[in-house]
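One protein chain omitted, others in place.
The block that comes next holds subunit A.
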Amino acid sequence: EAVEQLSAARLEAAIPTLIAALGYNNPGAAVAAVEGLIEIGKPAVTPLIELLDGYNYGARAWAIRALAGIGDPRGLEMLLDAAKNDFSFSVRRGAARGLGTIAWEDLPPEQLQSAQTQVLETLLQVSQDHQWVVRYAAVTALQKLAIAVAISHTDWAMQIITHFDRQVESEDNLTVIARIWLAQRE
């Protein structure tokens, strides 16, 4: 409850306490702390990335979720790695989703192209994940990416649309198929 109150306050001064709460091994506190960190947004990004260098696994998983929720491009490396490599499907799911909600306007223009290329490649790979919910999350992120690059990189948007066409044929999970249909509508 204390964590919930701190989160509600949205104070930057609460960041260290909220980050500490990610390591308590208490899911209720961690959920509230993640929400609080997402509300605080950008000021929480650097401390979160520092936390990711050497803390216990559980805390790392929550930190990835917070970074995904904030969408700051400084968290991109972490999200790319987690979406592909994390052993927990719920972390891969959250990271894949986060790759679709990166605030691209915050990235220096000279870095934009290479960052978006990496996200596209990673998401195409993650859309083959063996867990349906990770593939579902990848579809949501690819849909967002296609919209983000629709004007700047029409070829990438086309590539995503083609990918959806193929995936919907090979996909055996009805929920993922439905989500692709929804993405194709846009």
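One rule holds for everything that comes next: a contact is a pair of C-beta atoms (placed from the backbone, for glycine too) under 8 Å apart; a residue touches a chain by one contact, two chains touch by 3 or more; residues count from 1.
Here, contacts and distances are computed from a predicted model.
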Could you check which of "Nicotinate dehydrogenase small FeS subunit", "HEAT repeat domain-containing protein", "Autoinducer 2 import ATP-binding protein LsrA" or "Cytochrome bd-I ubiquinol oxidase subunit 1 apoprotein" matches the UniProt name for the chain that's left out? "HEAT repeat domain-containing protein"
Candidate in contact with the missing chain, chosen from A:17, A:88 or A:118: A:88
Looking beyond the chains shown, say which of A:20, A:112 or A:133 touches the absent one. A:133
With the missing chain put back, one of A:114, A:128, A:162 or A:175 would touch it. Which one? A:175
In the full complex, subunit A touches the hidden chain through residues 27, 87-90, 93-94, 96-97, 130-133, 136-137, 140, 174-175, 178-179, 181-182, 185
